[in-house]
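Take a look at the structure set out below.
Missing here: one protein chain of the complex. Every other protein chain is in place.
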Amino acid sequence: MTTNTLLEFKGVGKSFGGLRAIDNVSFTVNEGEIVGLIGPNGAGKTTLFSMASGFLEPTDGQIIFQGTRIDGLNPPRICRAGLVRTFQIVKPFGEMTVIENAMVGAFLHHARPEDAREVAAGVLRQVGLGGREEQVAKTLTLSGRKRLEVAKALATHPKLLLLDEVMAGLTTVEVSEMLELIHSLRASGVSILVIEHNMKAVMNLSNKIVVIQYGKKIAEGAPAEVANDPQVISAYLGGEHAA
Amino acid sequence: MSTYLQALLGGISTGAVYGLIALGLSLQFGVMKIINFAHGSFLMVAMYVTYYTCISLDLHPLLAAPIAAVALFFIGWACQRFFIDGIYRKESAREPIGVLIFTTGLWIFLDYFALALLGPDSRMIDSPWANEVVIMGDLIFTYPQVAGFVVAALVTTGLVAFMRYTALGRAIRATGQDREAASVLGIDSKRIYQLSFAIGLGVLGIAGALLLPMYPVNPFVGDIFGMRAFVIVVLGGIGSIAGAFWGGIIVGILESVGSQLIPVTYAEALIFLLFLGVMYFRPSGLFGVEKE
Partner (left out) sequence: MMAVQDSKNRPLWGALILVVAIAPLFSGNQYLLSIAVMTLLYAYLALSWNVLGGIAGQLSLGHSAYFGIGAYASTWFFIHMGISPWIGMWIGAALAVVAAVIVGMSSLHLRGAYYALATLASAMVLKTLVENADDLLGGPRGMEVTLLRNAPWQFQYTSKEFYYVIALVFVALAVFINWRILRSRYGYYLAAVRNEQDAALALGVPTTRYKLYAAMISAAMTAIGGTFYAQFVLFVSPDKVFGANLGVVIAVVCIIGGRGTLWGPVLGALLLLPSEELARSFSGGMLGADMMLYGLLLMLVIWYEPRGLVTILQRWFGRSDRQRLTKQGATQ
């Protein structure tokens, strides 16, 4: 491998009692890549995110980030190591203002409120929320909240960003704005793993796509390859449609 | 040996009544996800209603039970309709702290209003029936104990049947599980909430009538019973009516057997310790219907 492996899922499995939610999933995210994680609803994609970010512990297998095992560590430690997740159902700090929300992220590496505020302001401009600093977070539109979700994570200076369905519920215009944002994030040095149902968006964004069905990986490769994979097609014909 | 057996059986009968007290709380939390800190105070109201009904109409406490039940039913309905609903709808469904705090205010207000209105003295029903006993071998049971168990068991069974086999009961359960889905089916959640709250308090009315012959009433009698109710709800699992019954029995037994073993002054702390223990080791209860 000439590129650096940033995140590696190695034979990861997760059982909830009798239910085998994830089974023997292995793939990597390399530095500078955007990897798309797709699959029908309930396939287990968010479970993979939760395990990578420390909210769940794998039943078997390993998760390795920058050469160190992170499976079983708690979320704050993993976040400090440079891996941050967003939530599918966005969780803004509703009563706080937009900039205060971003500051919570910024405080990870900047202890002084003045510094955190500066970093937060910068991040907000990056995601296109500049000018809305003093708005109370719970009054934002969905598109605003999604951007805020990205901003909060971005303010922690992550090396790897896990974006969970960040396009869901957005209009076509908003989707293309978000695409631009994600591309610009990668350009600024952040690697990204995205869960998405919006096929056009995923094809547009990703260097590589991983397909999960019923907790198992059924395909991995360049977007064009995967799109023509018969297994993938049949998995989707039964369920999801491209947005 | 027979003292322990006596205590055990006595505990079962008081426990059944405890279960009845907890039942309303469990129902309210299961359906509306609200915590009603004024629950104990409502029990106090039920007991006073029973008391005054008995002495002014010269009624047998068991006959006063339906009156208390109806009175509390309406109080419950009014409370939900005019107060709780308003606050509930104004706030986040996930963590209804507002209702919690509001019912805390209600709890304080009711207790001290009773104090101001009726004075601090404890009152007990003087009916001869309350002192009659049933003797079985070495064991002695007072009529109130027997009646308490029988009525509580009947009411609980009736309610379980209601929830499981009637359309209205199913509607209540559906609303508790998923309010939006239920409304798609045409179920009016507002009325369901009113009904649930009212049923919860109506049952409390019966419990009050059953308790009065065994226990004197004073403005603060609700506090310790309220705490017991919370212990029972978490033991038996939130939202589970049968769970409340069995949880009540367990608490009743632990209390009466426990008081044989430890000094009385520590007895009150037993309930609190039990609560803390359950919270620490099994927060979802023994019959947990809902997970944390």
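Note that the chains are named A and B in the order they appear, and that numbering of residues resets to 1 at the start of each chain.
By definition in this document, a residue touches a chain if its C-beta (ideal position, glycine included) is under 8 Å from a C-beta of that chain, and two chains touch if they have at least 3 such contacts.
Computed from a predicted model, the values in this text were never measured in an experiment.
Engineer: With the full complex in mind, choose from B:Leu5, B:Val133, B:Leu168 or B:Leu276 the residue touching the hidden chain.
Structural biologist: Going through B:Leu5, B:Val133, B:Leu168 or B:Leu276 one by one, B:Leu276 is the residue touching the chain not shown.
Engineer: So which of A:Gln135, A:Ser176 or A:Asn204 would be touching the chain we can't see?
Structural biologist: If we include the chain that is not displayed, A:Gln135 is the one touching it.
Engineer: Touching the absent chain in the whole complex: find that residue among B:Ile97, B:Ala161 or B:Ala181.
Structural biologist: For the chain that is not drawn, the touching residue is B:Ile97.
Engineer: Sort through B:Leu8, B:Leu59, B:Ile87 or B:Leu139 and give me the one touching the missing partner chain.
Structural biologist: B:Ile87
Engineer: For the chain that's not shown, point to the residue among A:Thr28, A:Ser53 or A:Gln126 touching it.
Structural biologist: Touching the chain that is not displayed is residue A:Ser53.
Engineer: Touching residues of chain A against the unshown chain: what are they?
Structural biologist: 53, 55, 74-76, 79-80, 84-87, 91-97, 100, 103-105, 107-108, 111-113, 116, 134-136, 152-153, 155-156
Engineer: Pick out the residues on chain B that sit against the missing chain.
Structural biologist: Spelled out for chain B, the touching residues are 35, 37, 83, 86-87, 90-91, 95-98, 100-102, 104-113, 115-116, 119-120, 219, 223, 227, 230, 234, 263, 265-266, 268-269, 272-273, 275-276, 279-280, 283, 292.
As a convention for this text, only the chains that are shown with their structure count from here on.
Engineer: Which integer distance in Å separates the CA centroid of chain A from that of chain B?
Structural biologist: It comes to 47 Å between the two C-alpha centres.
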